[in-house]
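Reading through the structure tokens given below for one structure.
For this depiction, one protein chain was excluded, whereas all remaining protein chains were kept in their positions.
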Amino acid sequence: MAGRVGARVAVVGAGIRGSMFARALQQNPAAELVALVEPSEPTRDRVAQELGVPAYADVAELLEHHDDLTGAVIATPDFAHRDAAVRCAAAGLDLLVEKPLATTTEDAEAITAAVEEAGVRAVVGFENRWNEKFSEVRRQLASKEHGRVVHQVSNLNDTVFVPTEMLSWAADSSPAWFLMPHSLDLSMWLADAVPVEVFARGVQRVLPALGVPTWDAVTASFRMSDDSVVVLNSSWVLPTSMPSVFDFRHEVHTDTTTYQIEISPSGVTRYDADRGSWLQFGVHTHERTGRLRGVPIDMVDDFVELLNGAEIDLPDVRHGLTVTRSIEAVHASLASGQPETITA
Amino acid sequence: MAGRVGARVAVVGAGIRGSMFARALQQNPAAELVALVEPSEPTRDRVAQELGVPAYADVAELLEHHDDLTGAVIATPDFAHRDAAVRCAAAGLDLLVEKPLATTTEDAEAITAAVEEAGVRAVVGFENRWNEKFSEVRRQLASKEHGRVVHQVSNLNDTVFVPTEMLSWAADSSPAWFLMPHSLDLSMWLADAVPVEVFARGVQRVLPALGVPTWDAVTASFRMSDDSVVVLNSSWVLPTSMPSVFDFRHEVHTDTTTYQIEISPSGVTRYDADRGSWLQFGVHTHERTGRLRGVPIDMVDDFVELLNGAEIDLPDVRHGLTVTRSIEAVHASLASGQPETITA
Amino acid sequence: MAGRVGARVAVVGAGIRGSMFARALQQNPAAELVALVEPSEPTRDRVAQELGVPAYADVAELLEHHDDLTGAVIATPDFAHRDAAVRCAAAGLDLLVEKPLATTTEDAEAITAAVEEAGVRAVVGFENRWNEKFSEVRRQLASKEHGRVVHQVSNLNDTVFVPTEMLSWAADSSPAWFLMPHSLDLSMWLADAVPVEVFARGVQRVLPALGVPTWDAVTASFRMSDDSVVVLNSSWVLPTSMPSVFDFRHEVHTDTTTYQIEISPSGVTRYDADRGSWLQFGVHTHERTGRLRGVPIDMVDDFVELLNGAEIDLPDVRHGLTVTRSIEAVHASLASGQPETITA
Partner (left out) sequence: MAGRVGARVAVVGAGIRGSMFARALQQNPAAELVALVEPSEPTRDRVAQELGVPAYADVAELLEHHDDLTGAVIATPDFAHRDAAVRCAAAGLDLLVEKPLATTTEDAEAITAAVEEAGVRAVVGFENRWNEKFSEVRRQLASKEHGRVVHQVSNLNDTVFVPTEMLSWAADSSPAWFLMPHSLDLSMWLADAVPVEVFARGVQRVLPALGVPTWDAVTASFRMSDDSVVVLNSSWVLPTSMPSVFDFRHEVHTDTTTYQIEISPSGVTRYDADRGSWLQFGVHTHERTGRLRGVPIDMVDDFVELLNGAEIDLPDVRHGLTVTRSIEAVHASLASGQPETITA
């Protein structure tokens, strides 16, 4: 632990995720949570009080008051990363940006340009890489002892609760924007390859009838740079009786080996009088210490290490740009009915 | 049982499947197995003796000796249905043709023409329709109480044993020709819709290196006539350590309901000193009676009913033609890299 | 089919199970359903009309009107087999008696004596033996290639729906009487051994509080005649949200092999808006023919074969007596707190 300097970090966006990141920073001895940014006044006041740090209405105000920050976590809604990220980068801060980097290639390119011009680093928060199920498979695949990837199939679905009740901005998103950044990032990481072309199809019927005019389900077929194939399926209309709000199953097939990775079932099924569910352990509070634990916490800890000078292989802004371009190409293919090239 | 007339049936092709169909006919009291056709002399002699019926080297010889047949089962290899089917149809026989109807649209059209000109009926042997797991889901979906189908995902894979050891003619086939007729037929039947366009991708690397120059894995994305989407994934390179030689999982998502249909696990797992396996009950001999049981036997029994005058809704030659055209379109899309229209 | 004589059979008890057995007899060409016995007048009239056969209020009346019966199916409630079985046996009829043979050793001995004095045969309806999952494992174990049985663990539970809503007579039964005859019969059959001693424990708290004064759950540990061990666990208080009304998992461990047999999950999971369930295929109507199918139907067909002279190895009255004695010993051990010997 010797030689650690103290990362001084702000969190932009104090919703569920932003608050969690703030707490993760507060519990990390190598970091200091300096301040928050949150446009909503009641939320801002509440969170500032809970966490005991100043909170500002916008990034400009933040930067005005704090000229000694070393990093920022961008946890604004998916479509609202650009302004915060560009300003923080321009101020010389290293960034942790929630996935996806942006929901348009234009925004993603603007962030990338700002990061590269400022010479800062930006990590994109593809947190599943910190899930040991995936990281162990990645480690095994990287050894090449099981051959190269032939083909991956990833089903990542949500119950209809997510677009109809959980997200206020579902109509501006889609199962592709909300879910496929995860499954595509993992597919790229596992195969060590990038997508070069995509063909997508979808259905738009159930959610529009429920007042959410977006896609019910999207399927996308990618050709990868190593000539392997990746199929991503994501739906937003699964029944709410499913034992978990998300349904995630990923398969990797190599020359000699098949991996079946099930993320939703935790191993603990509880049947109550009226429903069955899988207990979820994604992020939890360690009972004795009160510390948060789980994959996003590990991600924040790695971001702090980066801020403190470590060389870690994390998903960077160029990678985030590729994912955004790819998901944009999914929507382009949905519109055109044709395969779409994904530019590097 | 009153009023049943006796179906008089020949089986063309006396391999594993043909012999099974012949036994199924012999155990059906409403049918008579009249004769067999088998080009290989040793197989012909052996099976003729085992079953106690005459066996001929070709269909012409069969028809010469037996002018009172009412039906024929065509169980020649996948690519060799045409000649047998056309001759038998022309002779006025109703047909049960193994799936796929043919492996070229040209052959499938020739069989269809022969059947329609002769005014006979032809059933295509999509035997999974007799699997109660699928037939019950079909019955429930047909009631429309769960809404319409939004999207189906069907993974039907084989271990590498199938193309490298089980099939002598794997290089002339593919995971698409061998497996997708099953999953596509089921998807059509469950949604009550036909495919109108397909986009496919595949990988060709592992099997060619093993001396079998065909596709390792194929994924195909179909737009259906009801605007639902069907994704079929089929691989031929799964490891032989899998607990079953095939790996089959089908998902159907409707407006309100999700069905997850797992075909490979039987519910009985056996672990021996050296391997784990799922016991398989596809076709088995009933212990007391020695009678064959299972889905293909039920299919033959229904074919006999048809021969004896019943009106049953069975997959007909036009349906078989559509499936063949669709799988041909899968291969066309693999070649062109573009979505391909499927003509009705 | 030649040489088959016609079994002439009556069904005593026209509840859910009795009606099903009656239909099974009517659809079997080697049997004739001659008449029914049912004490409840409205049920009797309804079922007589539905099935088109005469129905009587009691066995005496039945025997008075029909002196040419060859067999009877005893489908009265569990505790009410004795009188019907004894009278039918005394009249020279072969019997199929629902499991358990009786719910007291005294009743079971009276039936056994009547059967043996009359020189008739009696089959006890342990229908799981007709479940191919068990019969295949039994066949494999009987070959001894996997060594002998070391130890079996069988969990067979019901949701609380069964004792509180489905059965009117649950207070006169228990999870041991209702469920363990199945799991014990299978354990005996799989190991080819009989129980020689049992120790049992149970809990009585939840069901009494719900107004059903019987055991919530019972566990029983048997020493078998081959020195293997069988553990049976049965509960009647599982939550009604479980995907199936029963929960059945049986494990067999031999010298070299483990079998895990899961009966409840069918392979088809359906998630609706409000609940998840496993489709059940226990007894179903074959769509085309309208014929009943399933394990109890196969059992009835075998009983008909027996009536028509076949030699089939079926669970007989002595076996049924052993099972009843064993379950009675379970309750004796629950009362005494000591292991109880089971007399042969």
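Note that the chains take the letters A, B and C in the order they are written out, and that residue 1 is the start of every chain.
Here is the rule we use: contacts are C-beta pairs under 8 Å (C-beta built on N, C-alpha and C of every residue); 3 or more make two chains touch, one makes a residue touch a chain.
Treat the numbers as computed from the prediction; the structure is a model and nothing was measured.
*Asks:* Write down which of A:107, A:247, A:302 or A:340 is the residue touching the left-out chain.
*Replies:* A:302
*Asks:* Consider the whole complex, including the chain that is not shown, and state which of C:233, C:277 or C:324 touches that chain.
*Replies:* With C:233, C:277 or C:324 as choices, the missing chain is touched by C:233.
*Asks:* Residues on chain B that touch the omitted chain in the whole complex?
*Replies:* Touch set of chain B with respect to the missing chain: 238-243, 271-276.
*Asks:* For chain A, which positions touch the chain that isn't shown here?
*Replies:* Looking at chain A, the ones touching the missing chain are residues 1, 29, 132-133, 135-137, 139-140, 146, 256-263, 265-273, 279, 281, 284, 287-288, 302, 305, 310, 312.
*Asks:* Residue by residue, what part of chain C touches the chain that was omitted?
*Replies:* Looking at chain C, the ones touching the missing chain are residues 147-148, 150-151, 153, 155, 199, 201-203, 205-206, 216-217, 219, 221, 223, 227-229, 231, 233, 235, 237-239, 242, 251, 253, 255-258, 337-339.
Methods note: only the chains that are shown with their structure count from here on.
*Asks:* At the chain A/chain C interface, shared numbers over all numbers used: above half (same) or below half (different)?
*Replies:* Mostly the same residues form this interface, as more than half of the numbers used are common to both chains.
*Asks:* Would you kindly tell me how far, in whole Å, the mean C-alpha position of chain C lies from that of chain B?
*Replies:* Taking the average C-alpha coordinate of chain B and of chain C, the gap between them is 38 Å.
*Asks:* Scan chain B for residues touching two or more other chains and write them down.
*Replies:* Chain B, residues with two or more chain partners: 256-258.
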